[in-house]
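For this view, one protein chain was removed and the others were kept in their places.
Each chain gets a letter, A, B, C and D, in the order it is written, and its residues are counted from 1.
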């Protein structure tokens, strides 16, 4: 469960805007990749000697910051592009609630990229911060692997739509990619639920208890991330065209629909995992019922027999049956009759 | 459960507007049926050599596209009628959330036609996309059988109301048909619930556990579809008369009431299936209780008897009772008395 | 449960506005009663030779239509008083969601009169349609017995307030009557719940399981009817004074409060029936616990005794105790001691 | 449970505004106390010979009506102070939903005073009606003991704030008093819950089942009363200063906060009583588990012993062990070993 707490809180009492990294460091060295592109130009180079590009109209400047644990680097970028101290704090404070804040200098969006690890029944999340200013987009992350590599690949295509559009469309493309991953995670969670269901119903392994519990927690975690992300999307769709151009708005509206769909699915999964839990509980009660039936059948058959054989083990002087020639055979017959009768009786009651 | 995942997600990272069919192909060959009608004309013919009809005022042009898996065809229709790339993507992306999007060129509505398979306790759903432009209605589907055949039948009637009205009324008629099917599905689901209830209460078959679970999931699925569909209906009712004429609005308002009713029913079914689940659980506990009562009765009667007969099977030298003439008979009497006494006792406690 | 489905759906594909009666016919012959009244006039007569009264200012014309299964009759009335085809369809479509629709010609309200059958734990509902036009009120029902007889009785009183008021006040009076019946039904449902509670707590009859289940369903049904009815009441209170005069509005606002109260009560009953269900489940577990305690006590006492008597039933040559004079008596003593000790032990553990 | 139904419904079909008392009569004779006060005057006298005081500006006239079962008296007061017939009906109709209605002549507020009877686990409620007109406040109740005595005591203090303020502040004072009582009841309910909790956890008395059930119902009842009362408070805070003067509004806003707090507490209690119920259920299952463990331990120890002693009770001719000198001793040894081994085994499994 410690997975739910990727967050190490700041010490209370620090002045607001204090820059403290609260997550887990995942990459050794921080790394800033700079991409500058326009309709017909595309260049990509690593940050070198603190030379930060100046965003200029007609081109889009994209800074891909990997390794937010490097507080100095973040501070440098922040002061270079006039990012508000509170934004800087939010970038470093891993475990934030997804949010969108509008400042005079730009828009800050914080959200999570998700991945599902089916074996450990665990969703890993990577907080991503996006800062959108005119002709500039900066994304901050600790280590979202090549999450954004595919974006660059698309940029390389000469007549790619993205090349003709502004930083707002690039923002959209990044968000869209993350949302696509959400659906992948959701599909994997669904497969995990199907597996659980089969275990319960067909293989009778009620050891699945802790798995159900953990999956329930993971779904609950996703829910906690995805609802505020929907709010973020709502806010993006209400931004003025100063930030988001009209033709990009259509795409963002479409993305909003997708996020809404994801919300529906998560809500539905929550219902389903509760259903699985109920099914498991019922299955256990039912199994207990069956076991007790077996016990009762065994007892009902053998307890009377024990008494019967006990009777003829008594040492009374005067027990006429003991001297009968066929007494012993008769007892076998009586016991056999009781045995068969009981079997038929329980069969009739559908216990066997 | 794999039924809940008719959806095969696109690979994340594709540019938005990429046309990829994500559902299951159900028909061999795609097929476009063209219906053009007005007050006094009605013609129907298959699409031939890519000759697409031009919608003209005074007549309604209806394209019935079956087999959306044919990406080229969809693309062709899209470019012919100026449909936005995102709409094209949505048509092909099976498993969408029901939605209505308004574009400059037309209205796009996406929703599901439902059918219930009582034997497999499974609701099958078919995604339908409708594109409404002036004097034009296009419906996209993979294979909704003759869902729309009845509409054409109604068009054939000369003075049918539909003949005098525009594409908006045709849109209404298609939606109305789908909603009518919803109620059919709901009735069948209710019958399935009644059957479950009877099984639990009268035939004592707690094997119904997995059926309850599955029905619960199906109802939960329906809920997931029908709530956003209600939102779609709300949005339709708010469209300006550019798209929906005033006299058609009355019909759509009425349809909205029906969808609202369906929502109520689904919500009610959810309550009911939970009730059925509880009933089943209680029934199992109760049965366990009965079985344990039987076990306890048997044990309470025969355990003391076992001890009694054991006593007189002991080999002590000095056991006066063994030499009594009627000792043996007396023991029978004592045992019989205990037996009857216990029966009366348990009868009084209402255990028997 | 088939009681929840008094509705027979229309065949999908029928054109909207098609008149098909979907309920159960309850009266043999349809019957229209006409009441015309004003401040000083009151006449009542059956419909004769299709002569429909013309509503005129200063008087109120009230048509009481019983037996909506007669489609022709409904159609005749509809066309006579210019009722919209969709209203006609709604009148005949039994099982509608309570609703209010405003048309140019008049207001249409659809809702249910309820009655509770305590023996079968079942609420019967009768759909009522009201059409309010200037100086005219028509009510449509299949068979709501003498539900409205009391209204006429009140009209007969010369200086009755109703005589001085318009069709809107008559509408109010009819709604008020139906709501009064709701409270009666609610009281009867409460009595049924009290009975269940007593059965569970004092008479220990867990056979009440299916009764709890059915009552829960009935309450859930009522909830489904009463929430939309509250919406209807909200809409009525927002109608312009063209339809509802200002002094009638005060009465309708008061009625709205009553309906709201009924909603609260239903919601409360839902809580209570869930509580009853929980109580029953706990009661069963508790009883199981008691039964197992008895079993354990019996086993704990008699199993050791069985072993003891078994020991002295063994046939070893060298068993000194067997030859003791008071061996047998001693064994009785030991067994008695064990028996008493166990009883005291379980008494201390509060099991007995 | 009949306590939830202090209400005797009116016969359906009575004209609205019919005056019928529907509660239980609690006082023998109705009684009207008249208090007239201003900054420097205070007089109090019983109603005498139907002489009703005329409210005049500068003074506040307060009528304290006790015993609303006297329909004639209520009617007299109603007509004397021009109270709307629907208000009169509401005053007499005990079991109303708390509400505020604004009429031309005055404001009518209906709500409940509560008291908790810890022994019977029952909340008693007394419906109070307040009618506020310019310079006049009338309160109607059947028997709220000396609930309002303390208000009068405060009036007697010469420079009491209340003396300088109008009827609206008096209204506030009455409401404030009732809300203070709510908190007392809530505290007592909490104590009852604490007692239950202790019973379950420390004294193991699962007989608390019906108490839990009843407390749950009572909390649910309170919830039903307090939510609409909050709505009443919201409405009061929105009244224009014609009715409530600006400086009284500050007090009423504060009171609204208190009511809101009470709502939070009730909601929290609901959670807690559900938690108590769950705890109880778990406690019962756990106890069952323990009992079955005991049974299993006993059986596992003594059943093999029974077989062993049975073996040497067999009468085979050739059983060498029987003739061994230390056979008998050996058997004791074996049995003792099994006994001890089992104890250790179960101790290891933490069953003992």
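Criterion: contacts are C-beta pairs under 8 Å (C-beta built on N, C-alpha and C of every residue); 3 or more make two chains touch, one makes a residue touch a chain.
Please read these numbers as outputs of a predicted model, since none were measured by experiment.
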item: Full-complex contact with the absent chain, from C:106, C:313 or C:327; value: C:313
item: Chain D, residues in touch with the chain not shown (by the definition above); value: 150-151, 153-154, 160-162, 172-173, 176-177, 180-181, 183-184, 187, 190, 193-194, 197, 201, 250-251, 253-254, 257-258, 260-261, 264-265, 267-268, 271-272, 275-276, 278-279, 281-283, 285-286, 288-289, 292-293, 295-296, 299-300, 303-304, 306-307, 310-311, 313-319, 350-351
item: Contacts of chain A with the absent chain, listed as residue ranges; value: 1-2, 4-5, 7, 9-10, 12-17, 84, 86, 90, 96-97, 99, 101, 103, 204, 206, 209-210, 213, 216-217, 220-221, 223-224, 227-228, 277, 280-281, 284-285, 287-288, 291-292, 294-295, 298-299, 302-303, 305-306, 309-310, 312-315, 319, 321-328, 331, 335
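Heads up, the rule we're going with is that only the chains that are shown with their structure count from here on.
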Groups of chains joined by contact, in the absence of chain B: A | C, D
item: Size of the rotation, in steps of 5 degrees, that lays the CA trace of chain A over chain C; value: 145
item: Separation of chain B from chain C, taking each centre as the mean of its C-alpha atoms, in whole Å; value: 26
item: In chain D, residues with contacts to at least two other chains; value: 313
item: Touch-based graph of the chains, sorted into line, ring, star, complete or other; value: line
